[in-house]
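Missing here: one protein chain of the complex. Every other protein chain is in place.
Up next, subunit A:
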């Protein structure tokens, strides 16, 4: 198309939508003007601020930096009035803060809860504003000239929360535009991959997101996150404090809980001392007994080599918030218990004992891999990225990885589980008969797939790892023509990412415009309700404009539709 009319080809070259501009009624004027407007002059020395919002912290910095300049953690002290210096009073710490306060336990440390029913959205906006102001003044050292901003926000964020945050951004900091980026895609970018399985061991929940070719294709959640770990740490300590062998209440109704220790102390201990046992691939997950302690005693030779299990180390945990200061002597090995309970919960023998929202992490990862189409799965399983605060629990990443590998080895990629399947597996006669029906379940892992791929006739369920001779034109294209080296796929592999903030910084630095780029004027006029669906917005047209100075769509006229992208769809 582009080469048909020579006098149009100039315009076509300049715009990224060159080849298709013939199809639409676009005038060639705009791309030309944007070409002649020297882009560098306006783009020069304009810093774009990248902000990553998290439930408990926010990170700020300039696009192009390798690391955020500063991190602000949300806490109750930020909610005080300006000029309230009570935190410095000598008896303040023993006063209110250390008191274990009922349902608000730890809520002060979160910017938002995803359950917005009893949340004051204005407060969320105010808190975000105050934290941002502090970050700008303390870490970025910038004045209050308007600057463009890029926000990294969880893509599952409810629209009211998003709108509250954007409101305070636009009304208090006057950025001309705010672009939204998803943390998961940024993480993939910061790891150098196009597809990944992101295991975000976050604060309020653990989210397993599959990214395929920079798109979120599947997402699974579990409430087993950092908050639960802290609560379990509290229960664990409280149990040892009272010495009464009280079963920790497993139900998460906050009103049922009675807190005897302060949140700070519990989260501190969770961050300092709680660790995770390595997975026992030899004898694990044989859930004969429902006791969590069962793995401690035996059947872990390789574990004993690494951790000195022979002489149980005793740690002395000073506790200040439990009435009077005291210290608790506990074997360090027992400090794996909160982690076990929070993330794996080995007390129940079947995975079907769990509700969908509280799956143990390894099951969650396994299931979300299982739900992926096969070639997506084979790509994603060799690009697992662990992130979030839970990744700081020593040994947890390895444990999840090991447990998932174990599950895969044990079951293959078979969604059917239970007694009958085990019997089927145990009975070779039945198995042979059933290969035709269940055959496609055992692929994805190279070692297992060999026997079934021959019998495979179904065109859809080709084993991606074994179809090398078949040339898939799309696959070829994705591989990129330039490099013929094989991509890692089909084996479990974890990779390191530099973090969502760094990914967003890279994306912005490389001048990749985001789909959801919100213009200040439009937002102030229309708010979140003015956004169109992503599919209704002609992204191409915006990109054509975006070629102009600044790289992002600045010339969006009032009539142009804009979108919140994936954030607007929830």
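The working rule: a residue touches a chain if its C-beta (ideal position, glycine included) is under 8 Å from a C-beta of that chain, and two chains touch if they have at least 3 such contacts; residues count from 1.
We adopt the following convention: contacts and distances are computed from a predicted model.
Using the UniProt record as the reference, specify the protein name of the hidden chain from among "Ras-related protein Rab7", "Dynactin subunit 4", "Uu.00g026380.m01.CDS01" or "Methyltransferase small domain-containing protein".
"Dynactin subunit 4"
From the list A:51, A:151 or A:191, pick the residue that touches the absent chain.
Only one of A:51, A:151 or A:191 touches the chain omitted from view, namely A:191.
Among A:152, A:381, A:500 or A:514, which one is in touch with the chain left out?
A:514
Using the touch definition up top, pick the residue from A:113, A:334 or A:526 that touches the left-out chain.
Of the candidates A:113, A:334 or A:526, A:526 is in touch with the missing chain.
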